[in-house]
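Only one protein chain is missing from this complex, and each of the others stays in its spot.
Take a look at subunit A:
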Amino acid sequence: MDLSDLLVIDAVLPRLKSANKKQALQEMAAKAAALTSRDERDIFETLMQREKLGSTGVGHGVAIPHGKLAGLDRLVGVFALLDRPIDFDSLDGEPVDVMFLLLAPESAGADHLKALARIARVLRDDETAAKLRAADDAAAMYTLLTENVRSDAA
């Protein structure tokens, strides 16, 4: 199970500089806007709407901000590794430096959730996370995120 169907190499942002959650989400929204030719503001608003329900920080320094965008025709992911961890109000209180943004079509239904679960699965692996944090460039990160290494015994 890999993430190649929702992530392109151009959507990987290595060493993203941002001071806080809002700024990080803005940067990633801008990238998503470029990939989908949608309005950057719309995307950012969508993400912030979701954050209002509760932080998408899932622990271990990882956040998976997500939202649904009307008119989108496919699942779109953006990955970012921050140059330094930012406060994200996660459940475990740890600051976040690994972010995976997921945008889904309005009617994505279970596909949306399945994609979220897949992302969580890849990022929950401590080894993968460590390698991601150590990777130098977008290509290395993309390979890590899309290679199908683990046989997921779970």
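Couple of notes before you dig in:
The definition used in the following text is that contacts are C-beta pairs under 8 Å (C-beta built on N, C-alpha and C of every residue); 3 or more make two chains touch, one makes a residue touch a chain; residues count from 1.
FYI, contacts and distances are computed from a predicted model.
For the chain of the complex excluded from view, the name given in UniProt is "Potassium/proton antiporter" [choices: "Energy-coupling factor transporter transmembrane protein EcfT", "Potassium/proton antiporter", "NADH-quinone oxidoreductase subunit N" or "Carbamoyl phosphate synthase small chain"].
The chain not shown here is touched by just one of A:A34, A:A70 or A:A117, and that residue is A:A117. Mapped onto subunit A, the footprint of the missing chain covers residues 1, 50, 52-60, 62, 64, 68, 89-94, 109-114, 116-118, 120-121, 123-124, 148, 151-152, 154.
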